[in-house]
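A single structure is presented below for examination.
Note that this complex is displayed minus one protein chain, with the remaining chains in position.
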């Protein structure tokens, strides 16, 4: 375990109202594993994460055209981890890499959910995933069809819990309505973006879902693609994601450096620096701890392309108790984006 | 892909309100594959269809005594097509070829639906079909038994969606009523005959089903056994289906050439000729485009015993945008068989 | 097919309101196959039955301690009959031969129904039976537990339809009530004793079940253990079942020869003789035809320890059309046991 011995003890939270526990920090394989990061580095990062107590590893059929799942599956096998010690997820909706025709290789139809999940399990070399996400809504498929297919996969023993990623509150509520009417299992978790700069969905739109459906969150982008680490405060550093943008989304974002959105975000990042210094941590840890402070967040999914990133991230657990009411108020004053409370009731 | 490169881009439609997409033109194996057309021709036609973007291949246990399924299964294997790129259907009700006793080898009983589907999957060399049809109603079996058996097959993973072929609207509504009461999946699609000369079922009888149940149509006989191509306008040509009628239905029809029904249909076919000429296409393409113009038609199933037939059929997609309101009115005036709207409401 | 060529054409009936068809005459393996009749004779009888168009073969775990199932399974394999041409049944409740402890090896508990059916299928060398009966009621097990276990077996694909044998009407109604509440499949058929001398259950007690639940009957003992053949009219012949009684029931019955019950039954048998003569058949065929005349009887189960018995029994189908209203009235006058109609309604 070596260098991880002095890491803070990992914390675990129940995934919403379910009986499943996930580490509050988890490791995702989005733009990294199977993609621009070599396999050995992916293995090292996963091992460092596991040794640090991270039990939840997040994937998707769409990440690196399926290679991300293959690398994760290989790591699990290679390290001989017990399946019962792990919470493995994947997401279905964007499987066009697996067909010669995009038709029916994406979306949340019964066909693609079943075919896609079977293919993901094969790549992962697993009999089941703990969590299966609908990767974005599919507004062409009736939500009832999706709810039924997810329950079919659960009944087949291929999935333990299902959820959504970046669905709207109304869509989640509709899924629950169908599940309730059909005596089926509703979506247990949602995977939204959440960080100091993007709070509307988690803090306002989903407000009623936590109590009504026991929804848990496994949030992504806690550092807003690195902006909240402060590293873009004075331009795009050479070794950063935006300097070597490989995916269309990153390229587009890199090209707009300097525009109003960047300026506003960087201003916030700069103002948060003194708070981090006062708490004795770097800005990344402050941003991570702030996300985890929200009790509706079951787990914050992080990426890592170096072992050091994993261990540094876990350090944020030491900052967590330092986020007193007063510190939180100071941060709130800087952010200035606290969503107004929901007034409607249904 | 060769000769198909200059073909119009295939269009895909959702199968009714489901999340499954089918090519608007599909290939069926009725009197052809496994029957009077050699295997090599069947393979060539299927390849041409696939290359043209056709993803939906339709079959039935009754076609050519099961050989049609065998040829389709062989083609899928031979060409190494990915299962997720295909929408494969079959139909159960007429399996008497598979027993020494017709009893229980036909109909929509739980026994025949399960035994028949297992046998079809074996002939197709597949683990599942995307679509399973009840091939005609079975008025001796309670519809509830059929609904339960279809859902059983879906639960077993052997079928993704189920539907009917040539059922009455009332029978489809009753199937939905049972499915709803039992929290089961109702019939998603119906396969009726539909063409310029046979419109009552699709345009009148089923009118309420599209909105109420999201019913999709995969219609057959878009050319009315060739009559709408105009080739029978001046008698039965030597190389036509009716000249070499092999099945009882074709023989009977050939023998009545010249009677009132033939006369009326041929008169219509002749009058449509100038429209086709004006649009710069042959009559077959006009008839195909007219069928596809109906948005309730998810796919029009065509037969082909020559590769040229496949590619020619796909050409109809170029005619589709030319079917303006005015052209449609002209056609309507010639057909003179537009069904009166439904006045009853339930 | 040889000697069976001149046999009347077999008739098939739907099993109650289900979509399954059974031959009106069927072959059972009660005291015979695997028991006092040698395997070769059993094979010959089954072949003769199959050649005569009989498609329904009835068995039970209790018959000959499981050997009856083994012989039937062996015959099916030996003759290479197609599974889809056959309707095979078995019955669970009396499996004490299969344990060292009678506890849990009988009854209609979830445990014995599942364990018993699995064991029966193994003896039959089959993946499924078409029909599974609860062999007598089990008043110690809640009917709901039995309904659930039967539906579990159907869901597992091990059974297509389930029913009861010698249950009371109230018990069948309760099973249907549970099945309806739970959206499960209710009992489709009941197997009672039914013959000219035992009519109460079929003609009175079950009267409401045919219409309300679509109950079908597969009756046993159409000849009242041979009494209706007239062979016991003048004592117990040497080669008869009662002369060589091997089971406790037959022994007990043989010992009471001459008592009031025997006297009354034999008087009836004697009086029916002239009717048979008038119709040009033997008394066995008259008794068989009379049973089949009842449209609620889907199939009459017969035993046979000689090939001739099978073919002779099938001859009764020729008598069936001769059972005119007038002949039926004459028979009724002799029997004098027509049950009074049900007056209660629920």
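Per-chain numbering from 1; labels A, B and C assigned in written order.
Please note the rule applied: contacts are C-beta pairs under 8 Å (C-beta built on N, C-alpha and C of every residue); 3 or more make two chains touch, one makes a residue touch a chain.
Values in this document were obtained by computation on a predicted structure and should not be read as measured data.
Across the entire complex, contacts from the unshown chain go to A, C.
Among C:17, C:82, C:148 or C:270, the one in contact with the hidden chain is C:148.
When the omitted chain is restored, the residue from C:16, C:35, C:73 or C:95 that touches it is C:95.
For chain C, the list of residues touching the undisplayed chain reads 95, 98-101, 103-105, 107-112, 114-116, 119, 138, 140-142, 145-146, 148, 152, 155-156, 181-183.
Mapped onto chain A, contacts with the missing chain fall at residues 12, 14, 17-21, 23, 53, 55, 81-85, 87, 130, 154-155, 157, 160-161, 183, 185, 214.
By our rule, only the chains that are shown with their structure count from here on.
With chains as nodes and touching pairs as edges, the resulting graph is an open line. Mostly differing positions are employed by chain A and chain B in their mutual contact, as under half of the interface residue numbers are shared between these two copies. Between chain A and chain B, the centres computed from C-alpha atoms are 45 Å apart.
Taken residue by residue, chain B touches two or more other chains at 155, 183, whereas all remaining positions touch fewer.
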